[in-house]
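Here the complex is missing a single protein chain, while all its other protein chains stay put.
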Amino acid sequence: MAKYDTPMLDELEKGPWPSFVTEIKKAAKTNKMSDDELGQLEKSFQTKRGYWKHGGIVGVLGYGSGVIGRYSSLPEEFPGVAHFHTYRINQPSGFFYTSAALKEICDIWDKYGSGLTNMHGSTGDLVLLGTTTEALEPLFAEYSSRGWDLGGSGSAMRTPSCCVGMARCEWANIDAMGICNHMTQHFQDELHRPAFPYKFKIKVSGCACDCVAAIARADLSIIGTWKGNIRIDQAEVKKYADGGMDIQSEIIDMCPTDCMSYDGGEIKINDVQCSRCMHCIAKMTKALRQGEEKGATVLVGSKAPIVVGSLISWVLVPFIKCDDEDFEKLTELTENIIEWWDDNAKPRERLGELIEVKGMRPLLEAVGVDPQPQQVREPRKDPFFFWADSDFEK
Amino acid sequence: MAKYDTPMLDELEKGPWPSFVTEIKKAAKTNKMSDDELGQLEKSFQTKRGYWKHGGIVGVLGYGSGVIGRYSSLPEEFPGVAHFHTYRINQPSGFFYTSAALKEICDIWDKYGSGLTNMHGSTGDLVLLGTTTEALEPLFAEYSSRGWDLGGSGSAMRTPSCCVGMARCEWANIDAMGICNHMTQHFQDELHRPAFPYKFKIKVSGCACDCVAAIARADLSIIGTWKGNIRIDQAEVKKYADGGMDIQSEIIDMCPTDCMSYDGGEIKINDVQCSRCMHCIAKMTKALRQGEEKGATVLVGSKAPIVVGSLISWVLVPFIKCDDEDFEKLTELTENIIEWWDDNAKPRERLGELIEVKGMRPLLEAVGVDPQPQQVREPRKDPFFFWADSDFEK
Amino acid sequence: MSLPERQTDVGPPHFEKFLPPVIKNNYGKWKYHEVLSPGTMVHVAESGDELYTVRVASPRILATETIREVCDLAEKYCDGHLRFTTRNNIELLISDKAKLDPCVAELKEKGYMIGGIGPRISNVIHTQGWVHCHSACTDASGIVKAMMDELHEYFTTKELPNKVRLAVACCVNMCGAVHVSDIAVVAVHRKVPTIDDENVGKMCEIPTTVGSCPTSAIRPNPKTKSVSINEEKCMYCGNCFTVCPPIDIHRPEDDGVAIVVGGKIGSLRTSPKFSKLAIPFFYNEPPRWPKVVDAIKNIIDVYAANAKKHERVGEWIERVGWEDFFKLTGIEFTFQHIDDFTFMRDTLRTSAAFKY
Partner (left out) sequence: MSLPERQTDVGPPHFEKFLPPVIKNNYGKWKYHEVLSPGTMVHVAESGDELYTVRVASPRILATETIREVCDLAEKYCDGHLRFTTRNNIELLISDKAKLDPCVAELKEKGYMIGGIGPRISNVIHTQGWVHCHSACTDASGIVKAMMDELHEYFTTKELPNKVRLAVACCVNMCGAVHVSDIAVVAVHRKVPTIDDENVGKMCEIPTTVGSCPTSAIRPNPKTKSVSINEEKCMYCGNCFTVCPPIDIHRPEDDGVAIVVGGKIGSLRTSPKFSKLAIPFFYNEPPRWPKVVDAIKNIIDVYAANAKKHERVGEWIERVGWEDFFKLTGIEFTFQHIDDFTFMRDTLRTSAAFKY
């Protein structure tokens, strides 16, 4: 094909980093939609503006979400992208695939869509980038029959996502992938049929490194942690020292709670003071391992800045067990949180925003969690506070 | 007199700390007002509530401020405090007196008032506690003729106040008492005739120790500081060490900018990194002295929590010279700040609250100060910000 | 008896009139000071001149009789020169070293308390209370006296890691420096105010009253020509009562005080800090508020035992974390501790790292 001259985009095929333009061109060789995508994108680069209209509501039968409607504002000039919807496939937890599975996905996509993907979208979906309204039902039949369901969109539960966790990480305190998959399956109805005040995101990280950025961009952030003493292998400590690590400055001095000491031979940790920040363990993985009682901290409310500024999630439950048999407790907690939010939020009000309006107390009471110093960085500053009738009974 | 049994208050004459009850009783021996004050106070202690009405507007001719009207809600029971207004005498800067001056004040007060004082009120005034409406004019004649004017109250400039500064402190970077006195004299009209949206307080401290708490409770907080290197007397350093000071842990490790070092003999300071926090100087006053170019940081906006929470003052001008010949510059700056506030504030809106509503920019522009990193702890977090037409010209 | 002729706008006397010669001569030229005892210090000027200060505790409410007595002492030892401190202590300013010891001796003999200099507890900043203010929800002087009777040794002798600044405010207007104190008491209400509709109509400006409420709990009520309060939103600040007296916030049986901790004014080491809520409520228990006094004593003891030298209360707490503060002091953490006001976003914990 190559219907278009793309002098500007061609500039972005130069240079060492893999080029998205090259990818679009690859698809455009055989795919008219991708070719028009290329043309319209070149025009955007020339004029410094996008040419997409607000998405209309499109989808597959019985579902309210999973597809982002997208139409070109220049359908005559670029007919191939007149419709250019994205189709969000719910990724397998941890983003694991086999080549066979991926190739199958590609084959179907080449048949009905642009041949372009996002591996993956920021929420976590395997995003198929650009198709027509008519193709949606066939795509759904092809994919769902092979076990690939749609992800979330709109005012619904969004596709949960997680770090690689126990599959390939020595620091996983919880089965992040197992929890993520469990949640995804548990909330299928909520994922596919928008009935919430706004979007609701869940992300699960195995430890405080938080490799899926759960604390920053999920209404519900589940982060693995532990109780008990950090296990120290002093022989390995010695190897790090011998290997040239400056244990004093790199580890001891950087411990935020000042609870470590090193005498040139052994590391000592005053574990009651440890905040389980993961620094020492991450930098000395062979020598230090977390304590043995594993669980998670549950935090709530993070989101992007619209409307009143971005939020980072706040601690709701400092420690909760998360072994396989505890998964139901987690989903129950999640349901209670969602119920409180659903009952109280205005349209387009995220969980974090609602908490800012109502305060933490009603949520804590709704989910039956006691107030604890772990939930705050520091107590309130001003002498203005509420008393409930129940407080007077004490 | 001793008209009243005061079993509760009597409890507060026990114990080693000087007793205010004893003071009231001293006055009550000869003063009917104080005696009824004692009686009413005992009743408050018995019933756990005050018996004062909202103050009415009382004052002296030509003034709108300086007197706090106060009436008992039980005038029949306690006729001596039916009127019990406070008369605020503007203290001399630095709270210096001679015994002669104080005795004169006492003589007049015994004649017209309760014989009770607050030495001093929280704002800084010499507070005479309790007199009648009829006594106000005579009091004013007696005091003003002897050079004792009234302090502020109501929606006016309030009595400026300062630390002891150059009078008795080696760390005074600015003449706190000189500035305070100059401001007080300059703003006489504003002090005595309430014409502001609300109160406006000025406090001046000679250094970052801030012994008058300027940063916490003044709409305008002036705090002395310096430029140039901290002067070190290494011989005195040695004496501190010899005297048993652990210089490493008490000084070096506590320096917030990590800009000091000590090799067991000499202290070295990387002055460009010093934030002039005063810690090292305060703890080693014989060995360390501030740099030689003196001036002040001007901060604005602190106040108590009503309405939207307490504020600590914010840096407006990082460094301004404050030698005698600069006093006019300071009053001019103050006038400009007040003018902006007066023009923009709603009734009962303090400067800090107005800044929170309008942002710092309009104030900075009104007083002609450039934006500087010193004005913020950190830049804004969210990508929402304004552009003025003038910004586009650049 | 005729009155002298009144003068206006003369302002206060210039401080110079009251300075002792040693200060005039060395104004701005002090070199260093030394703390000689918990209540005495000497300042040495570049010139070598010396000024001795004796700091004397004051209940702040002073009868003229007491002021005269102190003035007599000042005449005897200081050529009549004295001052007050920003925390309401009295300072006798002695130029002649020989007079220092006799002065201290006579002060002690007369029952004055000397101290408050250095890493100690000095006087308590406080407010009017039932003594003079209509807004008072507790008595300030009473609590101060009860507290300092218990803590006086920290004024006269004992050292602490650093200065500990105490304050008491008798309502949330907080005329005392409660919001930036190491440890402070602030009186709080806990019940929604009652409204005397008839008088509100007569005595108050409705828009001002509505506007006075930090949480927008107050609405005009056209039916009663008064206002009504949304009970869910009111957090009993009493500001409506300040602007409109017929709205009554006082409820003696439910009122009391909160304790806040960790505030700090100076910029040394760490930035100035607001005080934060430690204990949300104690009932008023005049005359000696024993539970309040015990609670403060406890916090000071835990601080003294755990802080590093030079650490202020708030610096110590921030180093060990508030989790530890509650654990070490044994104070219960409640819903009231969790901010739901203007600093909420910034004070809720946004980290997976914390202590149990």
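First chain written, first letter: the chains are A, B and C, and each begins at residue 1.
Rule of thumb we're sticking to: a residue touches a chain if its C-beta (ideal position, glycine included) is under 8 Å from a C-beta of that chain, and two chains touch if they have at least 3 such contacts.
None of these values were measured; they are calculated from a predicted model.
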{"item": "Neighbouring displayed chains - absent chain, whole complex", "value": "A, B, C"}
{"item": "Candidates A:5, A:134, A:189 or A:266 - the one touching the absent chain", "value": "A:189"}
{"item": "Residue of A:59, A:94 or A:373 in touch with the missing chain, whole complex considered", "value": "A:94"}
{"item": "Residues in subunit B touching the chain absent from view", "value": "208, 210, 215, 223, 225, 227, 256-258, 272-278, 297, 299, 309, 311-315, 318-319, 356, 358-361, 364, 371-388, 391-392"}
{"item": "Subunit C residues that touch the omitted chain in the full complex", "value": "267-268, 271-272, 342-343, 345-346, 350-353"}
{"item": "Residues in subunit A touching the chain absent from view", "value": "8-9, 11-12, 14-24, 26-27, 34, 37, 41, 44-55, 62-63, 70, 84, 86, 89-103, 106-107, 109-110, 115-120, 122, 129-130, 137-138, 140-142, 144-149, 161, 163-164, 166-170, 172, 175, 177, 181, 184-185, 188-189, 192, 208-213, 215-217, 223, 249-250, 254-256, 277-279, 282-283, 285-286, 304-310, 312, 346-348, 377"}
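Keep this in mind: only the chains that are shown with their structure count from here on.
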{"item": "Length of the line joining the C-alpha centres of subunit A and subunit C, rounded to whole Å", "value": "48"}
{"item": "Centre-of-Cα separation between subunit B and subunit A, whole angstrom", "value": "51"}
{"item": "Geometric centre distance via CA averages, subunit C-subunit B, whole Å", "value": "12"}
{"item": "Overlap residues in subunit B, where contacts from two or more other chains coincide", "value": "305, 309-310"}
{"item": "Set of subunit C residues in contact with two or more other chains", "value": "172, 174, 179, 214, 237, 274, 341-343"}
